[in-house]
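Report on the following structure.
Note that this complex is displayed minus one protein chain, with the remaining chains in position.
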Amino acid sequence: MALLVEKTTSGREYKVKDMSQADFGRLEIELAEVEMPGLMSCRTEFGPSQPFKGAKITGSLHMTIQTAVLIETLTALGAEVRWCSCNIFSTQDHAAAAIARDSAAVFAWKGETLQEYWWCTERALDWGPGGGPDLIVDDGGDATLLIHEGVKAEEEYEKTGKVPDPNSTDNAEFQIVLTIIRDGLKSDPKKYTRMKERLVGVSEETTTGVKRLYQMQANGTLLFPAINVNDSVTKSKFDNLYGCRHSLPDGLMRATDVMIAGKVAVVAGYGDVGKGCAAAMKQAGARVIVTEIDPICALQALMEGLQVLTLEDVVSEADIFVTTTGNKDIIMVDHMRKMKNNAIVCNIGHFDNEIDMHGLETYPGVKRITIKPQTDRWVFPDTNSGIIVLAEGRLMNLGCATGHPSFVMSCSFTNQVIAQLELWNERKTGKYEKKVYVLPKHLDEKVAALHLGKLGAKLTKLTKDQADYISVPVEGPYKPPHYRY
Amino acid sequence: MALLVEKTTSGREYKVKDMSQADFGRLEIELAEVEMPGLMSCRTEFGPSQPFKGAKITGSLHMTIQTAVLIETLTALGAEVRWCSCNIFSTQDHAAAAIARDSAAVFAWKGETLQEYWWCTERALDWGPGGGPDLIVDDGGDATLLIHEGVKAEEEYEKTGKVPDPNSTDNAEFQIVLTIIRDGLKSDPKKYTRMKERLVGVSEETTTGVKRLYQMQANGTLLFPAINVNDSVTKSKFDNLYGCRHSLPDGLMRATDVMIAGKVAVVAGYGDVGKGCAAAMKQAGARVIVTEIDPICALQALMEGLQVLTLEDVVSEADIFVTTTGNKDIIMVDHMRKMKNNAIVCNIGHFDNEIDMHGLETYPGVKRITIKPQTDRWVFPDTNSGIIVLAEGRLMNLGCATGHPSFVMSCSFTNQVIAQLELWNERKTGKYEKKVYVLPKHLDEKVAALHLGKLGAKLTKLTKDQADYISVPVEGPYKPPHYRY
Amino acid sequence: MALLVEKTTSGREYKVKDMSQADFGRLEIELAEVEMPGLMSCRTEFGPSQPFKGAKITGSLHMTIQTAVLIETLTALGAEVRWCSCNIFSTQDHAAAAIARDSAAVFAWKGETLQEYWWCTERALDWGPGGGPDLIVDDGGDATLLIHEGVKAEEEYEKTGKVPDPNSTDNAEFQIVLTIIRDGLKSDPKKYTRMKERLVGVSEETTTGVKRLYQMQANGTLLFPAINVNDSVTKSKFDNLYGCRHSLPDGLMRATDVMIAGKVAVVAGYGDVGKGCAAAMKQAGARVIVTEIDPICALQALMEGLQVLTLEDVVSEADIFVTTTGNKDIIMVDHMRKMKNNAIVCNIGHFDNEIDMHGLETYPGVKRITIKPQTDRWVFPDTNSGIIVLAEGRLMNLGCATGHPSFVMSCSFTNQVIAQLELWNERKTGKYEKKVYVLPKHLDEKVAALHLGKLGAKLTKLTKDQADYISVPVEGPYKPPHYRY
Partner (left out) sequence: MALLVEKTTSGREYKVKDMSQADFGRLEIELAEVEMPGLMSCRTEFGPSQPFKGAKITGSLHMTIQTAVLIETLTALGAEVRWCSCNIFSTQDHAAAAIARDSAAVFAWKGETLQEYWWCTERALDWGPGGGPDLIVDDGGDATLLIHEGVKAEEEYEKTGKVPDPNSTDNAEFQIVLTIIRDGLKSDPKKYTRMKERLVGVSEETTTGVKRLYQMQANGTLLFPAINVNDSVTKSKFDNLYGCRHSLPDGLMRATDVMIAGKVAVVAGYGDVGKGCAAAMKQAGARVIVTEIDPICALQALMEGLQVLTLEDVVSEADIFVTTTGNKDIIMVDHMRKMKNNAIVCNIGHFDNEIDMHGLETYPGVKRITIKPQTDRWVFPDTNSGIIVLAEGRLMNLGCATGHPSFVMSCSFTNQVIAQLELWNERKTGKYEKKVYVLPKHLDEKVAALHLGKLGAKLTKLTKDQADYISVPVEGPYKPPHYRY
């Protein structure tokens, strides 16, 4: 795919796979709207006052149908938006087409190369001469990373004239990041510096991205305020848990059509994502074995009737392996060699380094047979036995299926909208310093409340007397900050 | 699609969508083989003796990847095979291509018209001058129906010279059947009579087809022996139950991406299929309401914590409706008009008459919006509210997903192979009269046994003393015929 | 306890533990009545016509609160009743007291010796000079056995003058049976012969009892008609399954207070009882391993995510062992020796020979520590490790808890009432020969229907058109006899 920015008749930039899918995308967006009451409520409540008037928002977040509804909520509130995906396989091309045609500048397609991926990220951040963005919606932290690395390089360059050296790292992807920054330095040595000066803040979606932000806060290197959306209860205890409970079997079925009942499934990690995955596999009739480092999570797994063992204990008898850890080097090529023929290996946790893809790809004599896109059989020469790897080790629910369903994403994305509003509304008050913040509990409860009606629920109301008895306001928030749900 | 039979280089007839998908089909067939231990065991056990040598088998059964493994098991045992699908949406085109190229005469593609469907059925039955088939593998009974109707017409024609009148019926599909027979009478007035005389027997897969067979047996009109494969325990208590438990959510997810958790799902019918569907919806976090006519099945639903109500009670508050009854007129257009906007309506039971598609299509002012193939939104003019109908009211797991997974189909299809072998081996002994038979329990137990190793199970063995104590042979069968499992 | 028959002020015989518990029993009987809609409907429907007028019914069936409601349903319909328990531990003494005081001749208490047990059975069969019984309600077949053995002995005695020799058998319990018969022969050498001549028939409750009846039918030794109540769907698929799902954890908790979550539970046998037990353990958070001889049941277990192994594979790592097989010699003393300290061993299937109690009791140096009645810790001398055996190897749900709950027993017992009515009403028509019969399906469906209202269910009604389409009567029965539910 030639990397040329295209333009709509109205002059908005974009780069998508196939603009003719825009109508199909629009139809699915309309279906999704019915399933996303939180976002639609935001349009009703805030739309009339156009709070984002003048705000330029860059998003780096899986360009799916659900994200399309998020983007059009932001634009409905007055924002101008540029967008890229945060994963090379996660774009739904019809969603990208519809948004590119109708609402925002999109640079995303399913099956980007890493080179293309970072080109798209650059484009989403490139607001042209007028400058921008004002706000970032981030997922995994790649947009934030690029700016931070860019600023670091520009400062070094200003001080010493040195440019980043891509060969300073082994990491193939980071080499690309450094190359982009190096090449940019020549044409505009202040690009990222201007960005960070203008930036009001970022709201971040994921455990992984949030971890990066807290590290930068701890190191004192965070360049702008950040709101940790991941740790809203209505995000991490819903999207991570119930989203994955839905989309893990979805991805497995679409990619492999394998019968889950009767199989042995290993779930590496029993955090929120792992809990959702283990529940899904158990409910579908698999026998589930969990691997964990944390004794508390391990004990939770045991209480649910799951076995807790190490990967080594079960590697040769399990049928399905799912990584959910947020860490690296979970399933190594040496594990994969010992697996049963056609064992399925996939990742729903984090980057593709949860699975040792590098080790697999470079294993002497290994043969890759692509069954269909995102479903590969890898055959080892010595055993003639193969394993099936989904989405090249990247997030399988986005690579092999369509990610989480609309309803649960409405919870996550309503948090995003509220976080963006909060940053933008307080941009001049100094309320937010260069730190990481969590949304206050009453907003978290509000997000939940917006999603109850759709499911026919009726809440009980406290009397004043009862509220006093447990020392909470009648209208909430109802729980102390440390409450775990 | 022009209805012209094509030929492979080896001269075998076929008609499929796209022969270039044969390689992809082959790859998926190879994956499926690993998941179908019962069929592969049949190849190992019976292949060397070529028991089907000389047998011509016609199959009318969803032309999927799993069926491909069945077909190639039949050919591996010596049979010559012609095949069509038993549902206009259920063919997987890559499976059809691989089989057409490599193994058997296939006439099937996804999205046939009814006209095309019956043309394919005729082709599968048409063995040319040499005559045939000897055996039929049937699913739903359409091949059997065509022969029975054909013979009836030929007898009438011989006696009275009268040909069938398509206008004698309201049923659009049956009109096509009569037309085909009428047109055939002119060129060959003994075609079906010769077929029935040669036919050794049929083995039938489904509840619906079996019901037809028992009716013909009761009426004394059954023309050849039939083995009821549906009521093997290893078929009806596995395929119907666990197959649907797998493929209902699969179909829902692929067609609509809707979040099942939190929704209200109505399952019409709580037989084996309904039990599987209700379990799937409950496990995915839906609240399930069952409708039933049979008080025993209703009481079973209650014992599982499901509510039992009538469709009228819940039609306006549920989100997902699934018919599993094997009956007609379950969800009528008047029900559909009262449903919530974007309620999902689908059928996994039987023919498309479980849902009143005719009423819907002819409702004044109704608007059909095709989101994507097999996913239509129907908007009523008065309410401007829409419902989503899957697979045009036909089996949604085959129309919107890929049907049941390989492992459970291996159980069903191993029964088919054993039934075909039994019919063929006994073709000259008179063991089977023109009646409907069930496979003996020791073969049923054998089918199960062939599937245990793949799942790592180890059986306990009775001692002689224990076997005597409960009055069974050490090697089984272990249960009386009336045992319900 | 001295074995003397006592009499109420009204002159009715009884022998119970403590008549002062009658008021407590009455209160619980009244609670149970609300939970037993099937039995209460029988009283309403049949009570006025007093169909059992003149009938003398002997029951041998766990003398619990639920059985009390059964007995008082029989008396409400006009019968005269004598009763004993069919298990030495299963009597609830307050239920026995209430019935003895108010309604029927009861001979039963919790914790009978085997000697006492058979004395009670004799008493329940002893209707005095007027003769009787006319009908038997049996559970496990002990009343039926005693009569059959008695008749056999009387015939032998008449022919040869020989009396039974208790030393002819190793089985301690059967020695008692023979002793009773031998001793009876002296005083009345025609007692059992007269009984069998008068007897209209027996209705039998359990898998075990039914198996005995079919064996006698096969051998041609069955002395009177029998109705197999066990195989009514509303019995075996409810009582066996849902009853055990309820009462297994109940018994475990009352006996041991052990936390089930996180434990490994082995369920021997995956029939209806085993399915209920496995479901209960899984739901409570245990990891469940099933042992099976039948490949079909084994495959069902696998489809539910349960592991299928042999007892030998897991004997040293499991925490809870439950036998449900209906066979003998399932858990032997050599297994028990290898178990973890304080492993729990119990039987919910059949007689106490599922567990090798004899081997345990006679193991050299073994020490029995009674924690409380029906909960014993047995310590092996070599390992100093102990296991916990419930109810001395007898049915633990009746020994350690209160058996199945009222609602599910209402299903079983309504079948009993209907079976008794059927036998009695047809006593002169010759409809029932000396064979084993199952109740017709419409009565089975009726039993279910009587239990729906209590749970708030509403049935759907077939239209005539729909009924014709599936070839059933509008009012049922809806399923063919071979249908498995």
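A few comments on the model shown:
Residue numbering begins at 1 within each chain, and the chains themselves are lettered A, B and C in the order written.
Assume a residue touches a chain if its C-beta (ideal position, glycine included) is under 8 Å from a C-beta of that chain, and two chains touch if they have at least 3 such contacts.
These numbers come from a predicted model, not from an experiment.
Of the options A:Lys328, A:Lys367 or A:Lys431, the residue whose C-beta touches the omitted chain is A:Lys328.
Of A:Glu30, A:Glu149 or A:Glu445, it is A:Glu445 that touches the chain left out of the display.
When the full complex is taken into account, the listed residue touching the unshown chain is A:Phe238, out of A:Trp118, A:Phe238, A:Tyr363 or A:Phe380. For the chain missing from the display, the contacting residue among C:Lys162, C:Lys372, C:Lys461 or C:His482 is C:Lys372, taking the whole complex into account. Interface residues of chain C facing the missing partner chain: 24, 27-28, 31-32, 34-35, 65, 242, 245-246, 249-250, 253-254, 256-264, 283-285, 317, 341-342, 369, 371-372, 377, 388, 401-402, 404-408, 455-456.
Those residues of chain B that touch the chain absent from the view are 261-262, 282, 285-288, 299, 302-307. Residues of chain A that touch the chain left out of view are 211, 214-215, 231, 233-234, 236-238, 242, 272, 291-300, 302-303, 307-311, 313, 326-329, 411, 438, 444-446, 448-449, 451-452, 455-463, 465-466, 469-471, 476, 478-482, 484-485.
What we mean here is this: only the chains that are shown with their structure count from here on.
Taking each chain's centre as the mean of its C-alpha atoms, chain B lies 42 Å from chain C.
Here the CA centre of chain A is 58 Å from the CA centre of chain C.
Shown for chain C are the residues that touch two or more other chains, namely 299, 302-303, 307.
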